[in-house]
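Removed from the display is one protein chain of the complex; every other protein chain stays in position.
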Amino acid sequence: MRIQLLSSLLFLLPASVLLAQEEGSVAFKVGTVLTMDGQEFSPGTVIVEHGRITAVGGGDLEIPFDVLLKEYPDATLFPGFSEAHTSSGLDRANENVPIAPFLNVKDSIDPVSFYFEDELRNGTTAIGVIPGNNCVIGGLGRVVAPAGMTVEAMTLDDAMGMKVAIGPKSGWSRSAQLAEMREAIGTLHKDLVRKGQDLLHKGKVIVDKEKADEADDEPEDDGDMWDLTGGFVRYGEDFPGKELISEEDVDVTQRGLVRLLNGEERLWLWCPTSTDVFHGRHWAEELGLLDQVVFVVTPSAWKAADILKSSGRPVALTGGLWHVENDPITWEEVRTFVPTILHEAGIPFSIASDKSRMGPDKLGYQAAVCVREGIPRATALAAVTTVPALLWGMEDRSGALKVGADGNFVLMDGDPLDIGAKVLQVWLRGVKAYDRESDERLQRMLEGRSR
Amino acid sequence: MLHLALLFATPFAIQTTPMEPGVAKTGPAETTPASWLLRPDGVILPDGTVQNMDVLVVGDRIQAVGPDLESDVPVLRLSGILSPGFVDAFARISSAENYRRTTPQLQASDGIHWDDVDYQEACWKAGVTGVHWIPQPSNVVSGWGTFSAVGESHVRQSQTQAVVSLHPTQVVDDRLGPGSLPGALEILRAALPTMNLKGTSLLAYVDSAEAVRSFRTVVGNTPHHFVVPGSLASFGGLLGDQLVGLASFEGARQNETMIRLHKRGLRFALGTDGSRNPAGMRHLAMRLSRATKDPAAAMRSLTSAAAEFAGLKDVGRVESGAMADLTLWSGHPLDPSSKLKAVMVGGKTMYRATPVETQP
Partner (left out) sequence: MIFTLLLLSIQNPVSVIAADRIHLGDGQVLGPAFITLENGKVKSIEEGTPPQGAIHIANAELTPGLVDAYSFLGVNIGGYTVDESRESGASQRLSETANLDHEAFQNAVRNGVTSAFLSPDSANVFGGLAAFVKTSGGDSAHVFQKAGTSARVLENAAALKITLGNDAANGNHSPWGRPFDYKTRRPTTRMGTVWEIRRQFYKALDYKKAKLQGDVETNADLEVMLQVLDGRLPLRVQARRSNDVQTALRLKEEFGFTRMVVEEGTEAWRARDLLAQAGVAVVTGPAYDDVTRSIATGPTLKELRALANPIPVCCEGLEDPTAAGDLTVEDLAAAGEHNDSQGDEHSHGHLDEHTVAISGLAQDLLLATTAPRYDAMLAGSSRNRRGEGDKATPAMPFLLHQAGVYCALGSAEAHDSALSEASLIHQARTAVRWGLDPSLALAMVTSQAAALCGQAGKLGVIAKGLDADLVLWSGDPLAGTSRPLLVIVEGQIAADFR
């Protein structure tokens, strides 16, 4: 009782303040629970304790005594939509510098951006924010929830991966793009070889004057000193001194590239067209990095479906669902619905919201379009829930309502694919982050109020 | 009946019998028209086909065409194919009159450069013997066309056809208007009743289906021919089996367009328009012939159809009564390896290709 009172007091405070520290506990009994985990419960119950889901089941599931119970017998509960890959919410999508493995979206995400407010309103619970496509190596991304006053509060996972673009930067040619990449890797290699030699022959690197002054006058023997922190470079052929190189030895602008080449970063490989898929796969294989790759494609890449399939890697489909081209002579339109191609090839794919054309474009709508065009409902829903989680490496935490997952979910008054269904509430880590009834902006629009 | 003709008076490289030494027989006196019975390997007829015919030229006209003609004029056995000189169906004179929205009084004949010998020679070398000059189509009603033969210093026919344009890029005028097609239509509507067409046709520059449809609404039964761009796929379906003026087309899509339109019966009249490149006409006809696989139609587009487009009945045809504007080719004119041998305009030799030196 006391705890319930305390909990209800907590809900008077702005959700964003809560999210900074709070991981709540709540239980929902609703008309339907879509777990995205292969099960549907009607009626259903979801229990969240300390920010994580501890139980999912039917209407008869026992609720712990110290968890607040909320009942919505006509509503549907589901994990919420996931935007697998976007550069929205950033101050600017890309930096000028083509090779920028040192950039991180945590320095650019604007928590107050209207984008996040609107995503929350539409029932999105996880967004993979990553630098844009206008780069060669763009920087690191992270998975955030669209609520929180600080980037840290929003972050669900900071190891989303590195953005690498095979499709050329604006104004560049394809060969220039890959040449830049090779040059960066080549330069890195030269630098590392030189560093290795330095360490081997010159001994300890002087890190500050004091230490230098304290140092012995006799020539230093570096080997023992750096054994403990060396071994940062774990890719490629051996060269003298390789094992001695530590992270601090490598220039700060190149460390990200070393990690990338080591195979320690997921690679979001921007391959917009089918040609790019071919080159991207080749590039990744050459470096032995194919297992880290997520192919980020546009609809025109459907022609490379067999390359994608044989790579065994998943795909993030962005920039629309349809590919349209005209026969060069008759101008007859050939339209291809790309999710069908990917689905039939058995490639796991996520879809994205799409501002490149008129009309509604949010994730739920896009999934409904997939069903409209013949994709099975389960695949369409997976493309906006579990597959993004797969791409992020967060299958056990995000995308599905199962025990151990984050307590992130959305309450709707209808099926998520129903265009008329409204998002009633959004809960993140067991704490309410959005309530339609207190959505002032929305209410003003619905009521036709100017102020 | 072989008259020995002096080289200077002889139109073509001939002589099936050697000249008797010492016997010089002049041709007919220069004051009286020369007459020749031309006997080439083949003649291009008005339907575009090649047939074995003789052509009787009297003065500046063709008097008769037929197999094995009998006549007491000198017979010239010609090696090669005789074609009507190509008619440039529409060639723009250089200046444009932009100070008014309509210039119905403007006549192309007033703008011809009679002393442009370079252009004359370029026409002859390209096998072109007649040019239908038209005013620049920079106004909705641009004025009257005129026809002159290449090398003659007078107009053969003035006020051939009236040129109008519904091509927005041509007629739009920032100061006077019109701003676009609807404005041009209003101007045409108002101007048409005031034009005395005297049985001639309108030559109308169009570039879109809207232009074609609305033009037809405005002019009704007034005879007209359209001048079309190579990119006429968007409105070609409206043209049926009309005669249209064409100056160029390129690319696979335009090629395919020509093939389809030809199948529907569309007829072409080739012209240089603004290019001032007479040699391009023959190349265009060759490409048309290759695409449509109909060389006769391609020949017509250079000759009889082109003349029809210009409203002329007595050029571009090898037939009795037509002007003797003829060209002699070493083979079929549409064969790229054929060379032009000689050009006759109005019964007079205007041009002869330098004979190729052969090994002795």
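Here the chain labels run A and B in written order, and each chain numbers its own residues starting at 1.
The criterion applied here is as follows: a residue touches a chain if its C-beta (ideal position, glycine included) is under 8 Å from a C-beta of that chain, and two chains touch if they have at least 3 such contacts.
What you are looking at is a predicted structure, and each value in this text was computed from that prediction instead of being measured.
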Candidate in contact with the missing chain, chosen from A:G132, A:P348, A:P388 or A:G430: A:G132
Looking at the whole complex, which of A:G38, A:G346, A:G404 or A:G420 touches the chain that is not displayed? A:G420
So which of B:V55, B:L106 or B:L261 would be touching the chain we can't see? B:L261
Sort through A:S88, A:N104 or A:Q292 and give me the one touching the missing partner chain. A:S88
Contact with the hidden chain only, please: which subunit B residues? 168, 174-186, 208-210, 212-214, 217, 232-238, 257, 260-261
Sites on subunit A contacted by the missing partner chain, in the whole complex: 87-88, 90-94, 96, 110, 113-115, 118, 121, 132-134, 167-172, 272, 319-320, 322, 324, 329-333, 335, 355-361, 365, 368-369, 371-373, 417-420, 422, 440-442, 444-446, 448-450
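By our rule, only the chains that are shown with their structure count from here on.
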Along subunit A, where are the residues that touch subunit B in the complex? 328-331
What residues on subunit B touch subunit A, complex-wise? 233, 252-253, 256
